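Here the complex is missing one protein chain, while the rest keep their positions.
Letters A and B mark the chains as written, and numbering starts fresh at 1 in each.
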Amino acid sequence: MAILKVENLVKRFGGLAAVNGVSFEVGRGEILALIGPNGAGKTTCFNMIAGYMPPTEGKVIFDGKDVTGQKPYTLNKHGLARTFQVVKPLARLSVFDNVMVACLSKSRNITEARGKAIGVLERTGLASLRDTLAGSLSIGHLKRLEVARALATRPALLLMDEPMGGLTPPEVDRAIELIHDINRDGVSIVIIEHIMKAVMAVAHSIVVLQNGEPIARGKPEAVVRDDRVIRAYLGEGYAAGR
Amino acid sequence: MLQVDKLNSFYGNVQAVWDVSFEVKQGEILAIIGTNGAGKTTIMQSIVGLVDKTGTVSFQGSDISSMPAHKMAELGISYVPEGRKVFPEMTVMENLVVGGYNKRSRSTRKDMISYVLDTFPRLKERLGNFAGNLSGGEQQMLAIGRGLMARPRLLLLDEPSLGIAPIPTEEIFKKIVEIKKETTIVLVEQHLHHALSICDRGYAIEHGRISLGGSGEELRNNPHIQSVYLGMQATPA
Partner (left out) sequence: MKTTFISTTVTAALLAIFVPMVANLHTYSIVITVLIWIMFGLSWNLLGGYTGQVSFGHAMFLGVGAYASMLIVNAVNLDMALTLLIGGLLAGLVSLAVGFLIFRLKGPYFALGTLAFAEIIHIVARNMKGVTNGGEGIMLMNRPTFLGIQVFNKTEYFYLALLLATLTILFCACLIRSKTGYSFIAVREDQDSAEAMGMNSTVVKSRALFVSAFLAGVAGGFYGLYNKFIDPEMTLTVHMSVEMIFVTVIGGIGTIAGPVIGSAVLISLQEYLKSLDFLQAFPSLYLIVYGLLIMLVIVYLPGGLVEGLRKIRARVKKES
């Protein structure tokens, strides 16, 4: 049974349909990439799946249960975590405390949470920054902190919204490794990303959105050769194999 | 055009940048590269007066070290911060108009708006929307457009392609090369292949200090840059 099933999601803001009939499935242990031009509705889909905003139409089925419209904190308790595209650190707290807050949601006491927090920080490579104020981090570190906080809530499904922003190519490689590492633990992942190198390296399948609708889906190799995808998103430069 | 001398930057008591000195020549594209957290944004923000610093910054011969940030646009320095920072409760059009607020740019505002909208056609479709309702990538395009509206002599672009899809990214880099004719550009960019291919010169920042400098070509061929920043394996002898 798929861990996530999204059925005919629609989101209208006034007269504008930001998402107009998106359906897809994520199998257990699978990594699905959601790509598409800016404004295609990718983050809006995440917002609906993660309970941040209710869909106008459509259903979200998580682990077999209909969770459409449930709040983020309820979904998190069931095992769904997300990172935000525009990062939302707890700015006046240290990196360590940021992760502590996330750990505490699933731990019974402070001591247990502390141990987990240290573990998460090491795994995401933030251990050396543990006492730095989150508000003073660079964008790349902030993105990593988003991942750390989401991981700390021990999700079964992780929604990552553009986690590679601000990273140099070697840092992107390390982030790819981290994603593989998380996936090996059995965490299913849906990732929104523009850095195609990362998408190709991690995705088992891809769904391409444009103007709120899916225009292609399937295995990565096939999708990136799809004409519509090249025209709408990748550009001829990518297709020419730069 | 811009001269930075012995710049040391501080966030409160924490020093982030040590003894950075460099110059930006008129009409060139200067790339600042570095891993994340190295101090690239700090350097840019220090130049425009958003971060505490010691050292001197001079622009076209005059010392602007203690000039407050809000006077920079009037002077001709435009800073496009990473992370969008658009005005969410103003429409796209209003954001652009505000970008052209300073006296120098007011007269050419209409033309500039057309120019920006040609560069980012997606914004044309969204002119009446509140900036807060745009997608992340659209907001980034708006932030760059707004920076251009000020008709700067010196444009500081901090991660302009962050969160932008491949096709508009190509456009942005094409436009950067185009506006180079009128505007000197300092560029911090994650897409290093792009940045190094369009820049005239560049500096690499490591742990808040300059570690390397040179022309675009020198940097592209530098083995250290290739392994650390471009992630290319050194070819075995």
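In this text, a residue touches a chain if its C-beta (ideal position, glycine included) is under 8 Å from a C-beta of that chain, and two chains touch if they have at least 3 such contacts.
Model, not experiment: these values are computed from the prediction.
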Omitted chain - touching chains that are shown: A
Touch criterion as defined above, residue of A:26, A:45 or A:100 at the omitted chain: A:100
Residue of A:6, A:60 or A:90 in touch with the missing chain, whole complex considered: A:90
Residue of A:6, A:113, A:129 or A:167 in touch with the missing chain, whole complex considered: A:113
Where the unshown chain meets subunit A, residue by residue: 50, 52, 71-74, 76-77, 81-82, 84, 88-93, 97, 100-102, 104-107, 109-110, 113, 149-150, 152-153
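One rule holds for everything that comes next: only the chains that are shown with their structure count from here on.
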Mean-CA-position distance for subunit B and subunit A (Å): 27
Complex contact set, residues of subunit A against subunit B: 13, 36-43, 85-86, 136-141, 162, 165-173, 194, 196, 232-235, 237-238
Residue ranges of subunit B in contact with subunit A within the complex: 11, 14, 33-38, 41, 82-84, 122, 126, 133-138, 140-141, 159, 162-170, 190, 192-193, 228-231
